[in-house]
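Not every chain of the complex is shown here; the ones you see sit where they belong.
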């Protein structure tokens, strides 16, 4: 990989586990291989779709190990580091760097609310602990904390905090961030944003679960956006959005795992007490994938 | 005006009142004249920025009267109809049609939550009561009710409900709506969305308060989007977004009134207990307007 920086389509990988809680290394490795063959620009284990919030420390470590080994340096692996506690997050980040990851996706979990200074210090501590580029992750929907614009601006001045992935529904907020960080930080979309819109306003790609099941179509959309062919991009985008809509209705991990099962990957169900995708959801995902030629 | 349908830039007009609560007809008429001269495609009295929620029935009526008289048919006037009660909304809509409006912007206020059937019936009753085109207004930020996708789809089958204006921050929701109504309903953005993005995904324009103070710049952005010159559009959009950011931080009516005061329109302050724009806010608006050549 060149060092032009992270960009393009980074699927949020699922975490396939067997009944005993062991990572199904063969299934996960094959998925990585196939996604790279389809042209994705990077891989992101341990995002929301990867059920980071449900896995033990050891299960998380094993997921990263399998993905790094399967990737063989062909694309960057940006692993999710998530904790409520600074010391624990720092330990995770250091471990993932040692294991050969190319970047860290830094996630703050919270139980009690954290003031801006604490939010800043958490992310800065992670960045200081590694030499890798760091992607800030903000997700006001599923997390108790969010990164305010002033905190994002402060963090954009930390040299190796170079990206941000925003999982809100608020695309205007992304433009406000882009305006504010003046190029020090690049922005990735998540599945709640329309990728073509985020590309239009200056984003560099997206990190999202749905790219696991439609990697080729996602890459084509990305290329159309990069080429400035917005009319063709929107035609493609509209079809892909139907898939995002389906995913938005159901548990994200259940949906992507359900879609991958339809495509022949034995990734199983999300961890209990999460429910597997309902029959109705499965039909909706099947139809969406068929319409996209992904089944 | 042609009947190609509503499209383009519709400023949400402020409601200038004197200390006795009388509408300042001269100021409002001059603002309408100047906006039309700047090229706006329509005028919208009694939106959020127009403080519909703070005006008496008689003050609302007077605002519409002044705007219709000043406009002299040069552009469509789409007046806001807002109530908690169906019968009251129907009476307002009929009155505004009689007064010469070209369309109705239909707003549901709510105190107790209203189920989907009630929401549907409210908007349908308004549409049935007039022969004008109706614009549905959804604003989950300031209102207690929101229109679900199934309700929007049902309402899109009412012949004269032909537009929707969405004031959420969720641009993806707009694409979901556009996908779902299959052309039966056209979509306008509000100030919380990035107009260029909404144009990219198939929107037909925007109805928003900031267009009151930057009408020419807004129309230029619209024309660039229509021409498909997205690179130039985004350059313009980025500058304009700084203004939306300022407006998002403060009370919307206070901000637009403050900006208009800077431009020489004696529109006064918003109705108490709303506070006038703070000194700090005024400076921020001044800087944003100066950067846009609007002062």
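For reference, chains read A and B in written order, and residue numbers begin at 1 within each chain.
Quick note on the criterion: a contact is a pair of C-beta atoms (placed from the backbone, for glycine too) under 8 Å apart; a residue touches a chain by one contact, two chains touch by 3 or more.
Note that the structure is predicted; figures quoted are calculated from it, not measured.
Taken over the full complex in this file rather than the chains on view, the one protein sequence occurs as 4 copies, with 2 of them shown.
Operating definition for what follows: only the chains that are shown with their structure count from here on.
Chain A and chain B have CA centres that are 36 Å apart.
Against chain A, the residues of chain B that register as touching in their complex are 168-173, 175-176, 179, 192-194, 196-197, 200-202, 228, 230-231, 234, 237-238, 241-242, 244-245, 248.
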